[in-house]
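Removed: one protein chain of the complex. Kept in place: all other protein chains.
== chain A ==
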C-alpha cells in the first residue's frame, strides 16, 4: 500500500543510492515499505568510531521531501549529539531542512557529525559535559562503546 503511489523522486533517490552508494554508507529500502530504509554507516577513520559499523533506520514521512526524513541510530553510540534512543541532533533534520536536500546528503551529514562531535549543541547533557571536561577520556569511552556495540558482528 505504502509503495503504490511512491513519488518519482523517492524512486530516483533509491535507485541512485543503490547504484552509486556514497563511500562508507549503505542504504537499502525495506521489502515491504519503500519509505523505510535500513542504513549502515562506517565509523569515519581517525574518529573514535573508526572500525565500527553503525546501524540506523531512516523513514521518509508522507510530506517528504517537504518535510525532513526521520533518522535514528539503532546501534548504541557514545556521542554528545546522539541520545540514548539514538535520536540525532542535526540542524538539517529539524528547522534547517530544505527540500533541496536528499537522503544521501542527510547520511553524509550524519557521517560528518561522527567525525566532528559538537558538544556545544548537545542532545545528551551528560556526554556533552564529559566531552567538554575531559575530551581524551570521553573519546576513550566512545572507542570502548564502538568496540562493544559496533564491532559489526
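Descriptive notes on the structure:
Quick note on the criterion: a contact is a pair of C-beta atoms (placed from the backbone, for glycine too) under 8 Å apart; a residue touches a chain by one contact, two chains touch by 3 or more; residues count from 1.
Following the convention adopted for this analysis, contacts and distances are computed from a predicted model.
One chain of this complex is left out of the view, and of "Alkylglycerone-phosphate synthase", "DNA-directed RNA polymerase III subunit RPC3", "RBR-type E3 ubiquitin transferase" or "General transcription factor IIH subunit 3", the protein name its UniProt record gives is "RBR-type E3 ubiquitin transferase". Only one of the listed residues, A:85, A:100 or A:116, touches the absent chain: A:100. The chain omitted from view is touched by exactly one of A:18, A:66 or A:148, namely A:66.
Within chain A, the residues in touch with the undisplayed chain are 7-9, 12-13, 63, 65-67, 92, 96, 98-101, 105.
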